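Below is a structure I'd like to ask you about.
Here the complex is missing one protein chain, while the rest keep their positions.
Labels A, B and C are assigned to the chains in the order they are written; within every chain, residues are numbered from 1.
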Amino acid sequence: MSSLAGQWNYFLVIALMMIGFYAVIARGNMVKKMVGLTIFQTSVFMLYISMGKVSNGTAPILTGDPQTLYANPLPHVLILTAIVVGVATTAVGYALIIRVYESYGTIEDDELIKMIEAEDAEDSEDMNGETQSA
Amino acid sequence: MQDDPVIRVVSKVMIPTVMLFALYVQFHGDYGPGGGFQAGVIFASAFVLNAMIFGLNRGRHVWPANLNLLAICAGVLLYGLTGIASLFLGANYLDYDVLGATAKSGQHIGILLVEFGVGLTVASVMVALFFTFAGRLTHIRLMSKMQAHEEASPPASKTKTKAKKAGGRS
Amino acid sequence: MSGFLVNASLISLLTLIAILALRLHRLFAVVMLSGAFSLVAATLFVVLDAVDVAFTEAAVGAGISSILALATLSLVPAEEKPHSIAFVPAFLALATALMLAVAVTDLPAFGDVNAPIHNHVAPEFIKGSAEDIGIPNVVTSVLASYRGYDTLGETVVIFTAAIAVLLVLGGYTRPHRRKIKSRKKGEDKNAG
Partner (left out) sequence: MEGALAITLIALGVAATLAIIRATLGPTSFDRVLAVNSVGSIAVLLIAVYGFFDGRPEFLDIAMLYALINFIGTIAILKFFRFGTLGDHVLHEDEEDA
């Protein structure tokens, strides 16, 4: 039980993470999916940063006092990189959403799948017709 | 949005402040929180604010697109070339010890250059992203107009072009 | 104890925002809430002693990210089709949460000074940042010097993402502008 009490922060972060996860897999709207992905991503960052925290420590900017405890800078560096890469990939995602809407007129997953299936069916019919006529 | 005096005046005060703050974050990043990424994003947001308030065309005049594309590449190149410079001075790739008179000053110079490269790339990428996203509507309009021109160009009949234009815009 | 209070209240605030963002159907409100989410998350990063991360999250998440989302919303419908609760994804999320919770119990306690992560390379970085590099901000020295390769790769990723967006959407440099202008002039002459 003592070990469980020590990890409360991780449990809270996991709860948050799962909300984002649910938004990504359950919601059909693509913009909503991207927002869910952002939530998911941010809570992963929180999990990493939580691991670098040191009790009674301070931010890893040196104070000159040798007694000071510092938080672990390594997760901070990794997450710093991840945030900027995250916004770059988010931008690509939004760009693709815009193009999908321009081509199909919808950004809802289920409608999009229906339209693509209908298109595929048409294509295969055309192919069959061509082969038969030939 | 530039017709609103409050927003115009406030943003004219804010834009230089944001840029100054970005430079502070860039060059004070060794001593406090901050660095290339953050400074780049803040610097870009000054341009974004300018473009949002005074329109995209004015924003393009302030920082032309071709120059911006060059800056995107220049940032990455600056980073890579810093590594190659240390390679030529007899150390490993991205080992800044040899760049200065002493190892410490070499590290200082190397980190400054590298962070500047990162800041340049991030800032210009963010500006490019904003202009691409916000300028999409105008771009579509332009493309449909071009298409109409191309279709109508051999026999230049104006009524047909106009009909095409309206169709493209709706 | 006060650490627990601050973290728990901030994370529950975040959870509240996330649930609201999930439930609302007006995407404009969802994007605004996600901006608020980023700001509160950045505050949590400050509390967790990660000031550089907080800086980045505030500038990127609340600033550029929500601006890009708004720019997207101006081009796509801003209303979500109403959905009922999907049970299979909810079950999947719960199962994943359970598995993660079980896995997390194996981690060292939150804030433990003797955790393995704090005894590997981190002390060397903190010492070396003062002695070898002479820069007080350890995060900067690790980012730019010790792990310079990572940052180079990351800069290239941003570069690639920018190229991808410019290719997908286009219209940033507008090479055809002059062509249109000259054609228009020609057309005017024809008309005149």
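Following the convention adopted for this analysis, a residue touches a chain if its C-beta (ideal position, glycine included) is under 8 Å from a C-beta of that chain, and two chains touch if they have at least 3 such contacts.
The model shown is predicted, which means the values in this text are computed figures rather than measured ones.
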item	value
Chains shown that the absent chain touches, full complex	A, B, C
Among B:P33, B:G83, B:G106 or B:G119, residue touching the chain not depicted	B:P33
Touching residue (missing chain; options B:M1, B:L23, B:V62 or B:L89)	B:M1
Contact footprint on chain A, counting only the chain that is left out	58-59, 61
Chain B, residues in touch with the chain not shown (by the definition above)	1, 7, 11, 14, 17-18, 21, 25, 32-34, 38, 42, 45, 48-49, 52-53, 55-57, 130, 133-138, 142
Residues in chain C touching the chain absent from view	1-2, 5-6, 9-10, 13, 16-17, 20, 24, 28-29, 32-33, 35-36, 39-40, 42-43, 46-47, 51, 54-55, 58-59, 62-63, 66-67, 70-71, 73-74, 177-178, 180-181
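The criterion applied here is as follows: only the chains that are shown with their structure count from here on.
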item	value
Pair exhibiting more inter-chain C-beta contacts, A-B or B-C	B-C
Whole-Å gap between the CA centroids of chain A and chain C	9
Chain B-chain C separation of Cα centroids, rounded to whole Å	19
Chain B, residues touching no fewer than two other chains	31-33, 35, 37, 41, 122, 125, 129, 132-133, 136
Residues of chain C touching at least two other chains	51-52, 56, 60, 64, 68, 71-72, 75, 136-137, 139, 143, 151, 158, 161-162, 165, 169
Chain C to chain A touching residues, read off their complex	3-4, 7-8, 11-12, 14-15, 18-19, 21-22, 27, 30-31, 34, 37-38, 41, 44-45, 48-53, 56-57, 60-61, 64-65, 68-69, 71-73, 75-77, 80-81, 83, 85-86, 89-90, 92-94, 96-97, 100-101, 104-105, 107-113, 115, 117-118, 121-122, 125-126, 129-130, 136-139, 142-143, 147, 150-151, 154, 157-158, 160-162, 164-165, 168-169
Interface residues, chain C side, partner chain B - complex	51-52, 54-56, 59-60, 63-64, 67-68, 71-72, 74-75, 132-137, 139-141, 143-145, 148-149, 151-152, 155-156, 158-159, 161-162, 165-166, 169-174, 176-177, 179-180, 183-184, 187, 190-191
Residue numbers on chain B that touch chain C, as the complex places them	25, 29-38, 41-42, 44-45, 48, 65-66, 69, 72-73, 75-76, 79-80, 83, 94, 96, 103-104, 107-108, 110-111, 114-115, 117-118, 121-122, 125-126, 128-139, 142-143, 145-146, 149, 153, 156, 158
